[in-house]
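For this depiction, one protein chain was excluded, whereas all remaining protein chains were kept in their positions.
Presenting subunit A:
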Amino acid sequence: MPYLGSEDMVKELRRALSNPNVQSDQLRYRNTILKVIRAMSQGVDVSGLFSEIVKACATVDIVQKKLVYVFLCSYAALNPELSLLVINTLRKDCQDPNPMVRSLALRNMTNLRLSSLVEYVEQPLTAGLRDRAACVRRVAVLGWAKLHNLQPNSEIDATVVNELYSLLRDPDPVVMVNCLRALEEILKEEGGVAINKPIAHHLLNRLKECDVWGQCEVLRILERYRPQSDDELFDILSLLDTSLVSQHPPVMAATLSLFLSLCSALPAVSLSALERVRAPLLAACGSTSRELRFTALCHIQLLLRSVPGLMGAHYKRFFCGYAEPAYIKQRKMQVLVELVNDENVAMLLDELKGYCTDVNTDTAQAAISAIGRIGRSYSDQCLQILTGLLGLKQEHITSAVVQTMRDLVWVCPQCSDTVCLALEGCEENLQDTQGRQALLWLLGVYGERISSAPYVLEVFIDGVRSETSLEVKMELLTATLRLFLCRPAETQDMLGRLLHYCIEEETDMCVRDQALLYYHLLHCGIEETRKVLQGRRSDPSLGVLIGRPVEPISQWAHSFNTLEPLRQGTVTTDSSNKGSPEHVTSDPKPNSDLSDDLKPCQIETVQTASDSASLCTEYSTDALSSSAVAPLSLSLSPALSPEEFERLWLQRQSLHAEQGGEEKEDGDYLCTEECVQCPTIPHCSPQNLQAALQLVNIQTLAFTPPHTLPWRVYLYTHTHSSCSASKPPSTLILGELLYTGEPKEDCSKMVMEGSHEQLTTEGEEAAVDRLRGRESARQQSQTEDVKVTLKQQPRDDKALKGFLSVLTTVLHTLSTETT
């Protein structure tokens, strides 16, 4: 903001500057110029003083010179003619015996940004490239880049480019790095500086001489280099290993970025590089600068997309500090959700519970939805916490809890009983649209189990006139109609009132149309209405699935060490801000299909795996038809809760252990172990596996994430044999798929460790061998078997065999598809 009376101020300053008494006293002269600059940085327009300041340029006082240059560089563009006056002084300074004066003059000559001055600048710049003092060369090199950008259409001077290339061998590392930068700019059209093998090796060898900033620049430019052989590649990698664990986060990030681009074809090496950077990244997470902490957290999230287990043991480092800002807390919670496992779940939930009552409501809501996400795998503990939170009777907490419960129930239907109990009475504390919407959805879908449901709805319907939110009205319509289908006696009257209001009085078209649709639907008969409205209550494609699928590193490698990860908002899994879960799932689901849920022809494709999942649809339908020779049908009902499964499984196990033996049969149950050759199964995505198994009506209950060892899947199904009366009509089969891998796989993780010793040549060879060893280990491991343990009750060999063949077919289909 210009000050009032800035004109007077300029006048005053001009008088002082042209006063010969001031000019003769160096200190007073300097102080007057200081005042000018101060006024300038406060926003006062002092461009009128240009000619006075130009005069002040010719001085021996370096401080005064610097001040004058600050002024000149800001206002030169306004006074190109007057600026010509300065150029003589500047050119004279370029001959000064003091290198500091030379570099200063050269730098500011190019900073004036006047294309009219180019002809005067070129000669001193050429001389500057051969100056004795490194500081002058640094300035001169970048000066050429500035000059080029001043006249972008001019031809590139080949002699200058050659000179710059030769200056890459300059003894001063900053000159070398500046050469790279200047060439990048000058040769932008040709794709930047050319990095051939000698230049790349030269840069790598001199990396250690550069400071942090120079190293980052060199590493970034090296990303363009492609090594010609594997040997060269591994030489480079072992040379860079110490930078990978550098305690300077910029160097570490730039090195990892280079690693990932060099090893894009070697996923195993990239993975071990990620392991290596764990410690420095964690250290950056504990940095005193919160901005740096935030950056590190965002990048850890990227890494976790490919290696979910990377930070598992260090979960405590992501606990929030009391005084941390909300955006860091929320990122930390997002990371914590990814890190949950059997050992730390209790501790994590305890910690998250503490955040639920945070002063910042956004943080509190983020904590609640984080608990909900963990609830998909550990529903009991989480539901207990969520129910407890309802007792606080705080509006924002209740709303977040109800939304979280809705999302949880959609994914894990086995939680519905607890949720239904907890919902009683919480409507009093719900004020916001999203919370009420979630409550209405739950009331509609689980209305028959919530005794007070009609009364709650009635309150809503009585208040519908004063309701402002469109979404709530529409949700209310659906919920009331759904409730009517299961509890007609209590609901009929209010449904009538609601429809009447919506059709006759409501002004909003959407609500009216929906009401009309329901009205006509009811005319078509109750069965039709049921078909349309009583669809699924849960998303069968997700089941108890934990976390997102593991992505290949290449998915995010390009955005590593850029601003991209910092800009992304909250992770997409937050459906809380949208409507009911049915509308959230990506694919369009025609309502008429809903009743066909259990037919194998219908498959829920998961966003990321849609292609492969649909591929395996074909395969597995084939598989099913082929196995259908035996009159065997599998079904998922009655559903088995994870607790029940665990009880049955362990009960069988103890019996098994007591009696010993490979295959123990009892009159009433059977336990058998088989090996199935399906090498890549443990690497396929859980979504695919689950979707495929669900097609043939096998329910998976729990997973370990892919690529972890031992890899396990628990599953169950019911068999129904229709043909013979002698056999039991239905049996329950519990199964476990186990893949243990082999010791080689484990030790190969150690490859990158200790490789800083590998700077000697023999060490390098060893490293290369070990790295290759890992690759081959991976190959070998792929021929391993998956152990299938099955427990059946009551016993029915034929059905079990049938089931096993179905399972084997599915696994084979999947594993061929994964390879």
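In the analysis below, a residue touches a chain if its C-beta (ideal position, glycine included) is under 8 Å from a C-beta of that chain, and two chains touch if they have at least 3 such contacts; residues count from 1.
What we mean here is this: contacts and distances are computed from a predicted model.
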item	value
Listed names "Vacuolar protein sorting-associated protein 33A", "Elongator complex protein 4", "Serine/threonine-protein phosphatase 2A 55 kDa regulatory subunit B" or "Adaptor related protein complex 4 subunit mu 1", with the criterion being the UniProt name of the chain not displayed	"Adaptor related protein complex 4 subunit mu 1"
Hidden-chain contact residue, picked from the options A:T295, A:Q514 or A:T808	A:T295
Chain not shown: contacting residue from A:A58, A:L78, A:M100 or A:C675	A:M100
From A:G43, A:P171 or A:G463, residue that would touch the chain that is not displayed	A:G43
Of A:R102, A:R138 or A:R482, the residue in touch with the unshown chain	A:R138
Residue among A:E190, A:E564 or A:E673 that touches the chain left out of view	A:E564
Interface with the undisplayed chain - residues on subunit A	34, 37-38, 41-43, 62-63, 66-67, 70, 100, 107, 113, 135, 138-139, 142, 145-146, 174, 177-178, 181, 211-213, 216-217, 220, 247-250, 252-254, 279, 283-284, 286, 288-289, 291-292, 294-295, 316-317, 319, 321-328, 330-331, 351, 354, 357, 359-360, 362-363, 366, 388, 391-394, 561-564, 566-567
